[in-house]
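The block that comes next holds subunit A.
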Amino acid sequence: MATQNTIRVSVRRRAATLSFWEQVYLFEVIRGLWITTHHFVLNLYYHILKLFGIRKTHPLTPTIQYPEECRPLALRLRTLHRLARRDDGRPRCVACMMCETVCPALCIQIVAAAVDDPNIEKRPKSFDIDIGKCVFCGFCVEACPEDAIRMDTGILDIASYSRGGMVLDIDRLLSLNAATERTDKEVDQLQKWLLQ
Partner candidate 1 sequence: MSPVMYWTTTVAKSVYILVFPLTLAFVLAWAERKQSAVMQDRIGANRASVFGRPWLGFVHMVCDAMKMFTKEDFVPETEHRFLHHIAPGIAMFFALLAFAVIPFGNQLTIAGETIGLQVADLNVGILFVFALTSLGVYGLVLGGWSSNNNYALLGAIRASAQMISYEICIGITVIGAIIAFGTLSLQEIVLAQGTHLLAGWLPRWGILLQPLGFLLFFVAGIAETKRVPFDMPEGESEIIGFNLEYSSMKFGLFLFTDFVETVLIAAVTVTFFFGGWQVPWLYETGFAFPWGSTWAIHPNIAALLQMGAFVGKVVFFCWLMMAIRWTLPRFRYDQVMDLGWKWLLPLSLANVVVTALITLW
Partner candidate 2 sequence: MKLVSKNFDVPDSHKLAVCEQNGGYTRIRKALEMEPQTIIDEVIAANLRGLGGAGFPAGRKWSFLPKDNPKPRYLVVNADEGEPGTCKDKYIMTNDPHLLLEGIMIASWAINSHTCFIYIRGEYVKQAKILEAAIAEAKAAGYLGDKMFGKDFPLEVVVHRGAGAYICGEETSLLNSLEGKRGWPRLKPPFPAVEGYLACPTIVNNVETISYVPWVIELGGEKFASLGSERNGGMRLYSVSGCVKKPGVYELPLGTNLKDIIFEHAGGLFEGRRLKAVIPGGSSSPVLTPDEIDLPMDFDSLAAAGSMLGSAGIIVLDDTINLVEALAVLARFYAHESCGQCTPCREGTGWMRKILDRIVAEGGRSVDPANLERIAKNIIGNSICPLGEAASLPVIGFAAKFPEEFAEYVARGETAKPSTTAVAAVI
(Lines give C-alpha, C1' and ligand atoms only; values in the text may rest on other atoms or scores of the structure.)
Protein backbone atom coordinates (compact mmCIF):
# COMPACT_ATOMS: atom_id res chain seq x y z
CA MET A 1 0.00 0.00 0.00
CA ALA A 2 2.72 2.35 1.01
CA THR A 3 4.47 1.99 -2.28
CA GLN A 4 1.31 2.73 -4.19
CA ASN A 5 0.84 5.94 -2.32
CA THR A 6 4.36 7.18 -2.80
CA ILE A 7 4.52 10.17 -5.01
CA ARG A 8 6.81 9.71 -7.93
CA VAL A 9 9.34 12.47 -8.00
CA SER A 10 11.04 12.90 -11.29
CA VAL A 11 14.74 13.12 -10.72
CA ARG A 12 16.72 15.16 -13.17
CA ARG A 13 18.63 12.75 -15.30
CA ARG A 14 22.37 12.99 -15.15
CA ALA A 15 24.28 13.69 -18.31
CA ALA A 16 24.48 10.42 -20.14
CA THR A 17 27.89 8.86 -19.96
CA LEU A 18 29.18 8.40 -23.49
CA SER A 19 31.00 5.33 -24.63
CA PHE A 20 34.36 5.68 -26.28
CA TRP A 21 32.99 5.39 -29.78
CA GLU A 22 30.38 7.93 -29.02
CA GLN A 23 33.00 10.24 -27.67
CA VAL A 24 34.87 9.98 -30.90
CA TYR A 25 31.87 11.71 -32.47
CA LEU A 26 32.73 10.55 -35.93
CA PHE A 27 30.43 7.56 -35.94
CA GLU A 28 27.69 9.50 -34.24
CA VAL A 29 28.04 12.17 -36.87
CA ILE A 30 27.78 9.57 -39.56
CA ARG A 31 24.75 8.11 -37.87
CA GLY A 32 23.11 11.54 -37.84
CA LEU A 33 24.06 12.09 -41.42
CA TRP A 34 22.54 8.75 -42.27
CA ILE A 35 19.20 9.82 -40.85
CA THR A 36 19.13 13.16 -42.62
CA THR A 37 20.39 11.69 -45.83
CA HIS A 38 17.78 8.99 -45.65
CA HIS A 39 15.11 11.66 -45.46
CA PHE A 40 16.79 13.66 -48.14
CA VAL A 41 16.97 10.84 -50.62
CA LEU A 42 13.50 9.57 -49.94
CA ASN A 43 11.93 13.00 -50.17
CA LEU A 44 13.93 13.88 -53.22
CA TYR A 45 12.67 10.69 -54.84
CA TYR A 46 9.07 11.65 -54.20
CA HIS A 47 9.70 15.23 -55.24
CA ILE A 48 11.10 14.09 -58.51
CA LEU A 49 8.23 11.70 -59.02
CA LYS A 50 5.84 14.56 -58.42
CA LEU A 51 7.79 16.86 -60.70
CA PHE A 52 7.23 14.38 -63.48
CA GLY A 53 3.59 13.99 -62.64
CA ILE A 54 3.80 10.59 -61.06
CA ARG A 55 2.23 9.89 -57.66
CA LYS A 56 0.72 13.28 -57.22
CA THR A 57 -1.28 12.29 -54.18
CA HIS A 58 1.61 11.36 -51.97
CA PRO A 59 1.72 13.73 -49.02
CA LEU A 60 5.21 15.02 -49.43
CA THR A 61 5.32 17.21 -46.37
CA PRO A 62 3.01 18.25 -43.61
CA THR A 63 3.47 21.84 -44.76
CA ILE A 64 0.31 23.93 -44.98
CA GLN A 65 0.35 26.55 -47.68
CA TYR A 66 -0.71 29.52 -45.56
CA PRO A 67 -2.54 31.81 -46.27
CA GLU A 68 -4.15 29.89 -49.15
CA GLU A 69 -4.95 27.09 -46.75
CA CYS A 70 -5.37 27.46 -43.02
CA ARG A 71 -5.33 24.99 -40.24
CA PRO A 72 -8.65 24.87 -38.47
CA LEU A 73 -8.25 26.81 -35.24
CA ALA A 74 -9.17 25.26 -31.92
CA LEU A 75 -12.27 26.87 -30.46
CA ARG A 76 -10.47 27.89 -27.33
CA LEU A 77 -7.47 29.29 -29.13
CA ARG A 78 -6.76 32.83 -28.03
CA THR A 79 -7.06 35.04 -31.06
CA LEU A 80 -7.68 38.73 -31.62
CA HIS A 81 -9.76 40.37 -28.92
CA ARG A 82 -13.24 41.71 -29.29
CA LEU A 83 -15.68 43.46 -27.03
CA ALA A 84 -19.04 41.78 -26.64
CA ARG A 85 -22.29 43.68 -26.62
CA ARG A 86 -25.35 43.49 -24.44
CA ASP A 87 -28.63 42.34 -25.89
CA ASP A 88 -29.56 45.95 -26.54
CA GLY A 89 -26.34 46.60 -28.43
CA ARG A 90 -24.51 48.55 -25.80
CA PRO A 91 -21.06 47.30 -24.86
CA ARG A 92 -20.99 44.81 -22.04
CA CYS A 93 -17.84 46.38 -20.74
CA VAL A 94 -18.29 48.50 -17.63
CA ALA A 95 -14.73 49.82 -17.53
CA CYS A 96 -13.84 48.04 -14.32
CA MET A 97 -10.17 48.05 -15.37
CA MET A 98 -9.67 44.42 -14.41
CA CYS A 99 -8.18 43.58 -17.78
CA GLU A 100 -6.05 46.69 -17.78
CA THR A 101 -4.81 45.80 -14.34
CA VAL A 102 -4.07 42.18 -15.01
CA CYS A 103 -2.51 42.76 -18.43
CA PRO A 104 1.17 41.81 -18.12
CA ALA A 105 2.03 43.63 -21.34
CA LEU A 106 0.27 46.85 -20.33
CA CYS A 107 -1.38 46.95 -23.72
CA ILE A 108 -4.89 47.87 -22.60
CA GLN A 109 -5.88 51.45 -21.91
CA ILE A 110 -9.39 52.21 -20.74
CA VAL A 111 -10.95 55.53 -19.87
CA ALA A 112 -14.18 55.26 -17.93
CA ALA A 113 -17.25 57.46 -18.11
CA ALA A 114 -20.56 57.49 -16.32
CA VAL A 115 -23.85 56.48 -17.92
CA ASP A 116 -27.27 57.60 -16.82
CA ASP A 117 -28.66 54.11 -16.46
CA PRO A 118 -28.25 53.33 -12.74
CA ASN A 119 -28.13 49.63 -13.51
CA ILE A 120 -24.99 50.03 -15.58
CA GLU A 121 -23.48 53.23 -14.16
CA LYS A 122 -20.17 52.98 -15.94
CA ARG A 123 -19.00 52.44 -19.46
CA PRO A 124 -15.73 52.71 -21.32
CA LYS A 125 -15.30 56.08 -22.98
CA SER A 126 -12.31 54.70 -24.79
CA PHE A 127 -10.93 51.20 -24.84
CA ASP A 128 -7.66 50.73 -26.68
CA ILE A 129 -5.74 47.51 -27.09
CA ASP A 130 -2.28 47.80 -28.52
CA ILE A 131 -2.03 44.49 -30.35
CA GLY A 132 1.59 45.30 -31.02
CA LYS A 133 2.26 44.90 -27.32
CA CYS A 134 -0.21 42.13 -26.58
CA VAL A 135 1.25 38.79 -25.58
CA PHE A 136 -2.03 36.90 -26.06
CA CYS A 137 -1.92 35.47 -22.58
CA GLY A 138 -5.69 35.72 -22.22
CA PHE A 139 -5.55 37.07 -18.69
CA CYS A 140 -7.90 39.87 -19.69
CA VAL A 141 -10.53 37.34 -20.67
CA GLU A 142 -10.02 35.45 -17.43
CA ALA A 143 -10.24 38.61 -15.38
CA CYS A 144 -13.31 40.10 -17.02
CA PRO A 145 -16.22 39.92 -14.60
CA GLU A 146 -18.73 40.87 -17.28
CA ASP A 147 -17.57 38.46 -19.97
CA ALA A 148 -17.12 41.53 -22.11
CA ILE A 149 -13.68 40.98 -23.55
CA ARG A 150 -13.27 37.78 -25.50
CA MET A 151 -10.54 36.32 -27.64
CA ASP A 152 -12.61 34.22 -30.00
CA THR A 153 -12.50 36.12 -33.27
CA GLY A 154 -10.25 33.56 -34.92
CA ILE A 155 -8.14 36.39 -36.29
CA LEU A 156 -4.45 35.78 -35.90
CA ASP A 157 -2.86 37.58 -38.80
CA ILE A 158 -2.81 41.11 -37.51
CA ALA A 159 -0.46 43.47 -39.21
CA SER A 160 -0.13 47.14 -39.86
CA TYR A 161 2.26 49.53 -41.51
CA SER A 162 2.44 51.72 -38.40
CA ARG A 163 2.57 51.27 -34.67
CA GLY A 164 -0.58 53.30 -34.38
CA GLY A 165 -2.34 50.94 -36.72
CA MET A 166 -1.86 48.14 -34.22
CA VAL A 167 -3.93 49.97 -31.65
CA LEU A 168 -7.52 48.83 -31.85
CA ASP A 169 -10.06 51.28 -30.51
CA ILE A 170 -13.42 50.54 -28.96
CA ASP A 171 -15.37 50.81 -32.23
CA ARG A 172 -13.17 48.33 -33.98
CA LEU A 173 -13.22 45.96 -31.02
CA LEU A 174 -16.98 46.16 -30.86
CA SER A 175 -17.30 45.61 -34.61
CA LEU A 176 -15.73 42.16 -34.44
CA ASN A 177 -17.65 39.04 -33.59
CA ALA A 178 -16.88 35.48 -32.71
CA ALA A 179 -15.43 33.24 -35.38
CA THR A 180 -18.22 30.76 -34.78
CA GLU A 181 -20.93 33.36 -35.38
CA ARG A 182 -19.48 34.83 -38.52
CA THR A 183 -21.38 34.73 -41.80
CA ASP A 184 -19.68 34.35 -45.15
CA LYS A 185 -20.28 37.98 -45.95
CA GLU A 186 -18.64 39.06 -42.75
CA VAL A 187 -15.73 36.79 -43.49
CA ASP A 188 -15.26 38.62 -46.79
CA GLN A 189 -15.42 41.99 -45.11
CA LEU A 190 -12.95 40.82 -42.52
CA GLN A 191 -10.63 39.61 -45.25
CA LYS A 192 -10.77 43.04 -46.83
CA TRP A 193 -10.04 44.73 -43.57
CA LEU A 194 -7.11 42.49 -42.86
CA LEU A 195 -5.66 43.05 -46.31
CA GLN A 196 -5.92 46.82 -46.07
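The definition used in the following text is that contacts are C-beta pairs under 8 Å (C-beta built on N, C-alpha and C of every residue); 3 or more make two chains touch, one makes a residue touch a chain; residues count from 1.
Candidate selection criterion: all candidates are chains of the complex that A comes from, given by their letters.
As the structure is a computational prediction, the values presented were derived from the model and not from experiment.
All listed chains 1 or 2 share the complex with subunit A, though the touching one is 1. Against candidate 1, in their complex, subunit A makes its touches with residues 26, 29, 32-33, 35-37, 39-40, 43-44, 47, 60-63.
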